[in-house]
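As you look at this complex, bear in mind that one protein chain is not there, while each of the others sits in place.
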Amino acid sequence: MDLLISGFREAIRLIFSFDSEVFSITLLSLKISGLATLLSVFIGISLGAAIGITQFWGRRAIISVVNTCMGFPPVVIGLFVTIFLWRSGPFGFLGLLYTPTAIVIAQTIIATPIVMGITVAAINQLPEKLRLQALALGATRLQTVWALIKEARLPLLAAIMAGFGGVISEIGASIMVGGNIKGHTRVLTTATAMETSRGNFELAIALGIILLLLMLLVNTILTSIQMKGQTQR
Amino acid sequence: MSALITIKDILVKKGVRIILDVPYLSAQRGESFAIVGPNGAGKTTLLMCLSCLERLARGSLFLREQQVGKELSNLDFRKKTAVVFQQSLLFNTSVFDNVAYGLRLRNLSKQEIASRVMDYLGYFNIGDLAKRSARTLSGGEAQRVALARALVLEPEVLLLDEPFASLDAPTSEKIITELKSTVKKTSTTLFLVTHNRLEALQLANKLIALENGRIVQEGFLIDVFQKPANDFVASFAGIDVVLRGEVMENHDGLLGVKIANKRIEAVGPFDSGRRVAAFIRPENVVLSIADLSHISAKNHFPAKIIDTVPFGHYHKVTLDCGFVINSVVTNSTVTELGLAIGKDIFVSFKATAVHLVAE
Partner (left out) sequence: MNKRKGFFPLLPLAIFVFCFWGVFSASAADAQQKNIILTTTTSVQDSGLLDELIPVFEKKTGYFVKIIAVGSGQAMAMGRRGEADVLIVHSPKAEADFLKEGLGINRRLVMHNYFVVVGPSSDPAQIKNMKSAREAFQKIASGNSLFVSRGDNSGTHSLEKKIWGLASLKTEGKRWYQETGLGMGQTLGVASEKGGYTLTDKATYLYMKHNLRLEILVGESEELYNPYSVIELNSERFPKINAAGGKAFADFLLSEQAQKIIANYGVKRVGESLFFPDALGK
């Protein structure tokens, strides 16, 4: 118990002293997971909306696959990405292993199915004729998709939060493809694991608390955007 | 005067089943059509074709002389028309933003949008709802918003798919009045799919009846109501009793028709031996206590009252005179003549009030 308290105190100290290493680790976590989330949102929402709107042969099978991928173990994704990026692998020539880019790639692959799956469900939920109504009012096909996305913004923002939460707290893939290299690919989760295995429990708890605060901050911002959609009654 | 909107040679299929098969339909500016028919007749499909929302297996759509898809793009056509469905399908924003949606798509200026939106909200008496969230509206308020959203675009053609079906009668009556005056202001051409006779009578001057994907009758409402082409149209027109019989003789257009075991006189072009359906509007069936067979109406029968149903300001009286027939009478007549079930009375109707359709 006192370990938690001293861990909490350490967290406060690190934050307010702007400890440079912790600060840069936090910033890197945010940049990597932020970029991965943005990419997954772009791919996931556009593909998810397309699947949600269009009827095509094999639609149900594709949706099942997407839903399965939502829960796919991130560490396995990390393993596959590592194998691809190894020097002996097909993309070895890019020299991406153990770089922040590799982590972004792995995290994007992890987050995209999550965003896509929720988007498909959200778009499916909308009234069937809503798309026709938008078209009938003079919208182009792209404008109708945008209208539907805006209509589904509550669950879609939840999808973004789910995607972000999934990757900022991810560790298995991030260690594998990133290598936890100090100042280069060390992020909050990998640093926490490392300090724990070294026995620096206070520091590990502090980093964990900072990660939680970061997630709270981002999700508060996203939630307030989500709730802004509710115009007054 | 050239047509505003025309469809030619339309065929819509689902697998092998024909959903809609219409060789020709056209409307002038300012006309209002009621599209009626039994369920599955293809009414909604026809509306979707007219609004360019349905893929055509075959056929073409024209706005004035321009063909949609060729001289006129689908998008441009849809920008001159508007559709309102049975569900309001409002967006999850404010009433103002909903009504402004189409105007914003057309890139009007902010001031122009604001003034037009408030005008049209006013026409439907919902000006004070502008800032409300669309989610919080009652059914009637929501449909008003949906109609305002469509009409604010000042479309040349307005298409409505049973927009009042989910509303209670007093609400829809009010909205119909508001709609009617708004449509009149702009001479918008109107197509209304409906199951409701009163709606058709209030909003339309022409009627299109569909059955199994084909048009079975088309024309001015009044004419169709007097001379329905089949049972469904007759029932829609308010004739809920269909008499079936056979033409016995034809004297220069004046026919003697055997129905049940009575002979009635009617006007029509059929030769003897022809099987016919006879439609008689209840308004044209007159009741009297006295036996007036010697006076004017050619069809005069003794009858027994088998049912009376109050309908607000009038009663519908069902009588058996060898065959069952309906009459509508004012409430005061009911009292004056002492009409009640079981009473013996006389019915009469003119030969010209009988509309015959060959079977």
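The letters A and B name the chains in turn, as written, and every chain counts its residues from 1.
Heads up, the rule we're going with is that a residue touches a chain if its C-beta (ideal position, glycine included) is under 8 Å from a C-beta of that chain, and two chains touch if they have at least 3 such contacts.
Please read these numbers as outputs of a predicted model, since none were measured by experiment.
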- Filtering A:Phe8, A:Phe23, A:Phe91 or A:Phe201 for touch with the omitted chain leaves A:Phe201
- Hidden-chain contact residue, picked from the options A:Arg13, A:Arg59 or A:Lys150: A:Lys150
- Item | Touching residues (missing chain, whole complex) on subunit A | 27-28, 30-32, 34-35, 38, 41-42, 46, 86-88, 92, 95-101, 104, 142-143, 146, 150, 179-182, 184, 196-201
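In the analysis below, only the chains that are shown with their structure count from here on.
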- subunit B touches which residues of subunit A in the complex? 127, 129-130, 132-140, 143, 147, 150-151, 153, 229-233
- Once bound in the complex, which stretches of subunit B touch subunit A? 48, 51, 53, 75, 78-79, 81-83, 85, 87, 89, 91-94, 101-102, 105-106, 131-133, 136, 149-150, 153, 159
